[in-house]
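Below is one structure. I have some questions about it.
Every protein chain but one is kept in place in this view of the complex.
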């Protein structure tokens, strides 16, 4: 057996994709629409407020195409918090106009591929810059008014190309190379990596944020030529959307 | 032909995943909701009571994400018991607010990979510790108030990596290595392995229980580096949730 | 091109899996339920009666899990008979409470792997024991009150392990080995093999009957180690259930 | 790059699979059912009439199993004709009792594997027998009162077995061998091959007609041992059914 990487975990993550029942919306009386918007906005605003309290973060995005209309992303300290959020939304009048199309459950993760120092020594001795970097990965905040791309992924366990059969050092080298490609997009793209091993159908959920959607296309495309992706990456469904403030929910729904 | 392992079987198992029709729930008159909760609770409590009578065990879990809202797990001496449970639930007023999204049918199993002694000699001569251990695998009890992860799995029959083509001893060695990884989580994670060969779409259903969901992620991730998983494991859909007592059903449904 | 086996065919087979709309059932007035039971029972009883007339056989099974509630199996001399059965059921009041979830269309088959003698010589000269055996395969009868497992399967045409590329003798040897494993379960498990080549999505449908469901698990598991399965078998969805007499339909539906 | 075969095309083809909403049918007032039958019959009869005018052919089949109840097959000179047929059917009162479950769009095709002569020389010089044969492939007529099997297929582009990487002559030889197997069924099975490259999800649609459904099973099974199928064939979903005259639509619907 080869050596697994050490890992550290931060917030649990829920991605929830909902479609809107536009037929019902079109036909609903004004009063019902107003109540749905009011309760929906209030729900979203309250979820976003926790960000200030440093107990997580939440945001809502409009999604392109038929797969969904809305994506909510929630970071929270416990799975129970996420369960409560799911349950609470169902009590709003907005819920009646939506269907859950897809979700993804994960937990933010950093691994020993990224830094030996952080995992092997005394965490108090860890360089402050590195500690901040890792803290930002484990307790990420969601940038305002930016485009988002979400996709789940796994590492291939093929009969020739088997990630889980590679020696630790080879995996670490491939991850480091991958990191270099990522650095070319520093300042343009921020990414959240969260493990869904044991929780959901792929091994990780990847969430990219950027103010130019072409950068999203470029980083995913360039990374695909990294050996870690070209030979060992297996990708699920991709979603693309854009964040909007909770207060724009009415504008979004009313067109 | 290579040698199959000896096996022994215990209780039959039904995992039943249901979603709640929140739109119907939101709009139902108070009296109907009360009746649904009452009949649902009573159904769950009666199912759990059998545990005391040592004729099986039952528990209900809330599930994260869109795949389901509730998971019921039932262990029983016969398939007919499980069939009756399915049928009985449909008579409750709660059933009208739910849809079955998925289920899994299996039977708890221990195999000769784990212990030659148990299978080859006289069972009366088997060491009491081992007998207890195996009894616990065949007639498991469900821990209170813990997180659960369920996933079905099969052994790969690839054109290069073919589990069913390996000699018995090689399979036994790989299983033993896998067991070592499991032991690192002793006291934190308990697991139930049940065969679904001939009953359902993968070969086994795996149910993990633990009081910290990160342990669930860690054990599945570390085991993935074991050769038995990295080269021979094929995994289905993963579900994660948390047990709640039958008496909390109303609290769960009413938010 | 390698040599295909000779084959002989018997009855056509329809497996029909239906779910029950329990919500509609729960809410239906007593009179409607009675009529549905009456017409459903009568339909099933009439189908089973043909067995006595040696023109086929029919039986109904309760099925475990979410995939279906009822399985009907019909053996008949022609595809048209099966088509009429499908059509006739839709006229019953029971049909309104059910949805077809899945079906499988096939024809019972014996092949030259099993017996050269039967296929190459004059059939009148064939040993009576063998003739009876083959007749039983082509015109099977469905045992009372037993568990059933159904699954479709194909032979692999992989780039390394390609069944259809093997010489006839090698295929015959592998089938013979497989038959030996089956014989260990003689008296406990009976199986019906029916070809669906050109009719349905896999190449064969396999139906196993046995009075102990653990025997079903055991035979499928042990056979998986036979080279014909481990390297060349590709399996679809598995269903498990139990036969009940037509006269128990009301008891089944009313819990 | 290897050499593609020359091709010639004939009629465009639409296979349309519809299920009947038996619940709605059972409950519809007699007058509505009569109108649905009348309009349905009239639609089918008008479509079949074009056959006499040599502008195509049309037929309706009952289908076994849950995948569909009715299959309509239409051959026409243009895609627009097929589009009009789809649209026209939706205007009939019968359409309200049906749902489209699946369709397949293709164009009849002969290729240079079959005949160099036809493709390389002056078509006027082509032997009359061959010309008739090819004409029959490009403008097929649908036999009366026979069983049908439909399935889509593609040629494999595996990493070892890659049809599109083989030299032309090797492909032509394999196709010729395949043709020999087909000839054994001459007079019993007729087949229509139509390309769906660029139009639908597999590369070809295959439609087999025969008066004995066992011949359908036999030809598909025997052909599977031809190298062109065993190593290079990839098959989709199979449907089996039987033609009935438009005038029997009422009898079919009313059982």
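Order of writing sets the chain letters: A, B, C and D. Residues in each chain are counted from 1.
The rule is simple: contacts are C-beta pairs under 8 Å (C-beta built on N, C-alpha and C of every residue); 3 or more make two chains touch, one makes a residue touch a chain.
Note that this is a predicted model, so its numbers are computed, not measured.
All shown chains touched by the missing chain in the whole complex, by label: A, D.
Take chain D: the residues that touch the chain left off the picture are 1-4, 7, 9, 12, 14, 16-17, 79-80, 82-83, 86-88, 90-91, 95-96, 100-105, 107, 157, 159-160, 162, 164-165, 195-201, 203.
Taking the complete complex into account, residues 22-23, 25-26, 62, 64-67, 147, 149, 151, 158-161, 177, 181, 208, 213-214, 216-222, 224-227, 229-231, 233, 237-238, 240, 242, 252, 255 of chain A touch the chain not shown.
One rule holds for everything that comes next: only the chains that are shown with their structure count from here on.
If you lay the C-alpha trace of chain B over that of chain D, the rotation comes to 145 degrees, to the nearest 5. Each chain gets a centre from the mean of its Cα atoms; for chain A and chain B, those two points are 29 Å apart.
Put simply, the C-alpha centre of chain A and that of chain C have 46 angstrom between them.
Looking at chain A, one finds that none of its residues touch two or more other chains.
Shown are all chain pairs that touch, namely A-B, B-C, C-D.
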